[in-house]
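Not every chain is included here, but those present sit where they belong.
Per-chain numbering from 1; labels A and B assigned in written order.
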Amino acid sequence: MGYEIKLDIFEGPLDLLLYLIKKNEIDIYDIPISLITKQYLDYIEILRSLNLDLAGEFLVLAATLIHIKSRLLLPVEEDPSTEDEEDPRAELVRQLLEYQAFKEAALQLDSRPVLERDVFTRSCPAVEPDDREDLEIFAEMDVFDLVKAFQQIIAKLDKTECMEIDVERMSLADRINEIMDRLTEHKHLTFTDLIGERTDRRWILYTFLALLELMKLRMIKAYQGESYGVIRLFLAVE
Amino acid sequence: MEEKKAIIEALVFAAEAPLSIERIAEILTGTERADINGALQELTREYEERKGGIHLQAVAGGYQFRTRSDLGVWVKKLRTAKPVGLSPAALETLAVIAYRQPVVKADIDRFRGVDTAGSLRGLLDKKLARIVGRKDVPGKPILYGTTRKFLEVFTLQDLSALPTLRELKELQD
């Protein structure tokens, strides 16, 4: 192997490819695909021979490189319609340029004065302790904390307790809250009242599912005088 | 400004408690305590003469920057208390309510494995949770749900904007 490679220094296949391009002093807009593919595959081979875990993405890019190489080897057809065909390398070049820009942006971020690394703020109380008022202000809260908390609870629970929470269920909760609010206000409503003017299927379906859920929870009672008659809904508990 | 004085100023400013001359001497190795003391005296005088909003004060065996005492009336308007988040217990309780609503307290307790009376009351006080109804079973237990304020505080369009557990799991490697 003609070149030394430091392991674990590449953030991904694009990073490795950029390194090879720079090392060979290649014009990124005109990549000699055979040379780069060979070096790239050599590198992967080294990783394999060292029994290192190779992220799947490295293999995907290897396949892409081989594919581009094979397309470049195909004889150019006489057909004039193929003239407009894009260079098979174009997509890869675009991806590399984008990645290069973000990589540079990451370095720029890191070169800024970073709080608690280069610059520090006051951490002592700024006023006499007696002057401080214990007012409670809400910090901005992140929904991520909430999910994380729920996930931790679920992790501790028995597997059988774990029902998957999905988007549908949460929309249902919204609808349940709305229905309970309206029933509290109006004492009783008909199914038609709840549907209102809206005719989209999702809305009707959620309204219906919300009512089923509420009946299951025994929060509401539903009455129907006759088949296909008006469904009247009441709060189960006043 | 002399470099050592600038370093001392930065140290006093960033310290978590009044900073003693001894502690500064430990960091600025090779500097005499008398020199550190001299720099602190100079800084104290400079800030005083400047008549700005900040003073350097000797307090509790160390030095500390504080706002000028006669400006306290203004500073109070800032509400210097740090914005508080929710305690982990409250956050857990809120999470169960958000994902399982409408839900009775017994179910929240079962989920969390502890009695949630305290954190539930806190959430009701903070208007993040509310009573949405009663379950029509013996004892007529109260059903809890989240509020509009809950959506506001967590910047959610509606409840369906809450990430699902599956989505969170995808973030874990």
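By definition in this document, a contact is a pair of C-beta atoms (placed from the backbone, for glycine too) under 8 Å apart; a residue touches a chain by one contact, two chains touch by 3 or more.
Keep in mind it's a predicted model, so treat the numbers as computed, not measured.
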Item to check | Chain copy counts across the complete structure file, not just the copies drawn | outcome: A x1, B x2
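Rule of thumb we're sticking to: only the chains that are shown with their structure count from here on.
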Checklist entry - Counting in whole Å, what is the centre-to-centre distance of chain A and chain B, each centre being its mean C-alpha position? => result 28
Next on the checklist: Give the list of chain A residues in touch with chain B in this complex.
Outcome noted: 120-128, 131-154, 156-157, 161, 164-168, 170-171, 173-174, 176-177, 180, 184, 217-219, 221, 235-237
Checklist entry - Where on chain B is chain A touching in the complex? => result 10, 13-18, 64-67, 69, 72, 75-76, 79-86, 88, 91-92, 94-96, 98-99, 101-102, 111-113, 126, 132-137, 140, 143, 145-146, 153-156, 158-166, 168-169
